[in-house]
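Other chains dropped; remaining ones untouched in position.
A and B label the chains in the order they appear, each numbered from 1.
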Amino acid sequence: MGSFATPKNPEFSARAAKQFELQPMMAHLGATMLVIEPGYVEIHMPYDARLTQQHGYVHGGALATIADSAAGFAAFTLMAEDKQPLTVEYKLNTLRPAIGELFVAKARVLKAGRTLTVVDSDVYARRGDDEILCLRSLQTIIGLSGRTDAEALIESVDQGS
Amino acid sequence: MGSFATPKNPEFSARAAKQFELQPMMAHLGATMLVIEPGYVEIHMPYDARLTQQHGYVHGGALATIADSAAGFAAFTLMAEDKQPLTVEYKLNTLRPAIGELFVAKARVLKAGRTLTVVDSDVYARRGDDEILCLRSLQTIIGLSGRTDAEALIESVDQGS
């Protein structure tokens, strides 16, 4: 798939970090974005009892949220300065129960097209020295151009029917 | 697709409500399951600034979480007493920004097979008197039988490679 050596926006890392900080949901989950490279990011989320389901594992929705967020930011690292990422769709498979001290979403761009970016985004559970694949997803992200304010976003998306 | 007039477990509603209460993640999102019918459930989640992303909309991950949970419980209402639902996989499309006072996940069983249940699960945003479709998903749920404790669940799922 080649390397993504030359991001269109040299400030990609600072921009991604800043956007991440602006998402209250990430703080609500206790998630932080610890790795930001061209076409690749990692979001880490420690185990927290408030995020669990009835069996004591972390809820699949919490894993899906960091997988989704990581995919968007991985795409964002390769976008031009005037673009904002938006999740078009994704599919995920839950492979193993989310048991561990830490959950790490690793998202890697598979193809960065002019309009759409396709991203592989997986979540691993850290248990001691082991890292176990819990969730695999395949995501499509769109880069929306133009004004970055909310109204522009709505206008771009909420068209048609 | 016909009606699901005769759930295998007459206590389906009380059981589902009880399982829901045992999920800390649902409380963390402020979500409640307000409708439980055979093959159909609704999960309601009011707007909360802690659940938002950088544009002030509710994060797609929060919507995905209630869509996922609703799909599992819709499948659960039709399962035999010794079965527990587990999300195998899903795919979702984000259709419109999550803007509203309340978000309602509506999950309806499309096909309840012997082992697998396929569920349509959509999320709507309530804005005043309007209800706008924000997210569509198609989900596959497995009914795991046997002991209901965590170890049995792991054993059932975490097999093979």
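We take it that a residue touches a chain if its C-beta (ideal position, glycine included) is under 8 Å from a C-beta of that chain, and two chains touch if they have at least 3 such contacts.
Because the structure is predicted, anything quoted here is derived from the model rather than measured.
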item	value
Oligomeric state of the whole complex, in copies, if 2 are shown	4
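In this section, only the chains that are shown with their structure count from here on.
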item	value
Angle of the C-alpha superposing rotation, chain A to chain B, to the nearest 5 degrees	180
Inter-chain centre distance, chain A versus chain B - centres from mean C-alpha coordinates, in Å	22
In the complex with chain A, residue positions of chain B that touch it	19, 22-25, 27-29, 49-62, 64-66, 68-69, 86-94, 96-97, 99, 150, 153-154, 157-158
